[in-house]
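In this view, the complex is presented without one of its protein chains, the others remaining in place.
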Amino acid sequence: MQLQQMYQEIILDHYKNPHGRGLRDPFDAESFQVNPTCGDEVTLRVKLDGATVADVSYEGQGCSISQASTSVLTDLVVGKPVAEAFTKLDAFVELMQGRGKVEPDEDVLEDGIAFAGVAKYPARVKCALLGWMAFKDAVARAEGVTT
Amino acid sequence: MQLQQMYQEIILDHYKNPHGRGLRDPFDAESFQVNPTCGDEVTLRVKLDGATVADVSYEGQGCSISQASTSVLTDLVVGKPVAEAFTKLDAFVELMQGRGKVEPDEDVLEDGIAFAGVAKYPARVKCALLGWMAFKDAVARAEGVTT
Amino acid sequence: MTTATSPLDVDAVRADFAILGRTVRDGKRLVYLDSGATSQRPRQVLDAERAFLEQHNSAVHRGAHQLAEEATDAYEDARARIAAFVGAEPGELVFTKNATEGINLVAYAMGNAASSGPEAARFVLGPGDEIVVTEMEHHANLVPWQQLAQRTGATLRWFGVTDDGRLNLSELDSLVTERTKVVAFTHQSNVLGTVNPVDALVARARAVGALTVLDACQSVPHSAVDFPALGVDFAVFSSHKMLGPYGLGVLYGRRELLETMPPFLTGGSMIEMVEMAKSTFAPPPQRFEAGTPMTSQAVALAAAVDYLSVLGMDRVAEHEHELTVATLRGLAEIPGIRVLGPTLDATGEVAARGGAVSFVVEGIHPHDAGQVLDDQGIAVRVGHHCAWPLHRRLRVPASVRASFYIYNDLADVDAFLAGVRATQAFFGAV
Partner (left out) sequence: MTTATSPLDVDAVRADFAILGRTVRDGKRLVYLDSGATSQRPRQVLDAERAFLEQHNSAVHRGAHQLAEEATDAYEDARARIAAFVGAEPGELVFTKNATEGINLVAYAMGNAASSGPEAARFVLGPGDEIVVTEMEHHANLVPWQQLAQRTGATLRWFGVTDDGRLNLSELDSLVTERTKVVAFTHQSNVLGTVNPVDALVARARAVGALTVLDACQSVPHSAVDFPALGVDFAVFSSHKMLGPYGLGVLYGRRELLETMPPFLTGGSMIEMVEMAKSTFAPPPQRFEAGTPMTSQAVALAAAVDYLSVLGMDRVAEHEHELTVATLRGLAEIPGIRVLGPTLDATGEVAARGGAVSFVVEGIHPHDAGQVLDDQGIAVRVGHHCAWPLHRRLRVPASVRASFYIYNDLADVDAFLAGVRATQAFFGAV
């Protein structure tokens, strides 16, 4: 069943027990993103410490895919240098837009490789990227603020 | 050849030697009509004498069909009671919109029956009616003025 | 609901729709429950368009050659047949690219009235004037009015929706007043299935001299509708939701209104005279059809209307009602389902409700529910269905919608209900 490929156990676990959820202070910048076709939304905050992602906190409503991928995001980027976080972001975007033809690198994406199956469903790619786009936007704003 | 049915000798004669052409004074009302698809136009004046069409004069540019039918119009209506002129107008409109299936009455339409062939060419019906629509409009205006 | 002599022969109908024979997701039978978004097209409609293009195609209203005559006849004959389908005169029907354009056309024409002649005075809007819509509108019948209000300084007001998905008509007299210039509302909600009381709304709008604009996108494809009998001033519907092609919508307008309404899109075929500095415009419907029209699509929609007429619109409505009742009954038996909009009463019936059934499954996001249904070959729509304010009002972020048409049958309903249960099983929700 293709469906199980999409809804990997890892995804459902993150969905039921999201990591890093809730909006926290202090933060440098906040981003609000919405998926206009389904109304899913996320508000995400970033706290930088120099060139390091000190914290990511978020709140939102959405499907299992968007919620789980935001949860995975926090695991992947918090505590990492911004440059490394963006490497992961690029890898995740590439994976998601690869139509199931991109082989994910577990060293880079860790739990994120569970989303490989989602890439085969183009309508869900936006869900998987929602939190990541918010992260990208928030970091850009934070860097705009801190420089 | 179908074409000869449309371009009856009578029509070509009226086209080459139009009756009643030129704008004359006095007049009660004037109407300007245009065929927006081809730019053909006619300016037509009506002079009423009580309930009688005393004069119709006109000027315009257009194809043989529009010019000839206006010429025929003047023959048919000048000197006639307005009511009779409108009977002829109705008969002519009916003939033209009849798609070639209406049998024209020569007693009513005289030279106008030559246009029976035109009715088979829907794109030319507007040409044949241009002067008649101007007449109808001008009489309506004249009656608005004289009452 | 009047009872038609015999039920719809769904098997015969299905045979006309090639796409229904295909499979999806590794060989699953396609259960297409997304006709509220767009319908499928029968062979007869596709054939009619192709026959026109292969035999009579030419630019209409412009040439004097034989093909031009034939094409013009086909186009105007199509207009007449489609007009008759909704009780209108051919001259009262304007072809647009979709229903959305039709609503925008009226809104923009009203915006243009201020810089037009005195004959357009009744369309002028400004500060102090009000536009009334409802909370259950599709974005197509909401955003154009928001924009018109913003451009003209008029105020936008709206009817609320009750918990069971009906218009809150207790607000009728306070909302629709002497200040109201337009009342725009949907005939049948694309989310709730709710059929609104056109009579009451038209009566009140008339009493205060307001224009009415009916969004008939979800009614015309599914039931017998007669615009003059309803008494609305304007109405729109879309070809692609009623077996016809994309790229064609219909705007109905009462003749005397179309005659004085300023143009919207301008260009070829809608003019009377053009000079470099100024132009005058043709009478309706041409005045509102700038540029080369959707000729072959109009011919195809006329074929669609013929197809529906042969089935009989009362029979179509009855058939969909049967499927709707079966669906509502089935969903009521599944724990954890919340249906948006009118549900069955104690006698197992529901009135003034069409065949769109939207719902949420407790604990499962609509996107996820839709995905599991899709995996079983069941095509439903998930999201806010272009009615975001309505979802906000009902306090759900999104919903799952199943919508029916002439090619659906009780087997589709059964497959759908089984699919909903499978969704719950998959996510362990129940």
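Worth pointing out:
Letters A, B and C mark the chains in the order given here, with residues in each chain numbered from 1 onward.
FYI, a contact is a pair of C-beta atoms (placed from the backbone, for glycine too) under 8 Å apart; a residue touches a chain by one contact, two chains touch by 3 or more.
The model shown is predicted, which means the values in this text are computed figures rather than measured ones.
When you scan C:L156, C:L311 or C:A422 for touch with the missing chain, the hit is C:L156.
Which of C:A18, C:A200 or C:A418 touches the hidden chain is settled by the complete complex: it is C:A18. Note on the undisplayed chain: of the listed residues C:A154, C:V191, C:L230 or C:V380, the one touching it is C:V380.
Mapped onto chain A, the interface with the missing chain covers residues 34, 36-37, 121-124.
Annotation for chain C: contacts to the undisplayed chain at residues 18-19, 22, 24-25, 30, 32, 34, 37-38, 40-41, 46, 50, 53-59, 62-68, 96-101, 103-104, 108, 112, 115, 135, 138-144, 146-147, 150-151, 156, 158, 238, 240, 245-249, 263, 265-269, 271, 273-279, 290-297, 367, 370-371, 373-374, 378-383, 386, 388-389, 392.
Those residues of chain B that touch the chain absent from the view are 1-3, 6-7, 12, 37-41, 61-65, 121, 124, 127.
Here is the rule we use: only the chains that are shown with their structure count from here on.
Across the assembly, the mean Cα position most removed from that of chain C is the one of B.
When the interfaces B-C and A-C are ranked by how many C-beta pairs touch across them, A-C comes first. Centre-to-centre separation between chain A and chain B, using Cα means, comes to 77 Å. The set of chain C residues touching two or more other chains is empty. Of all residues in chain B, none touches two or more other chains.
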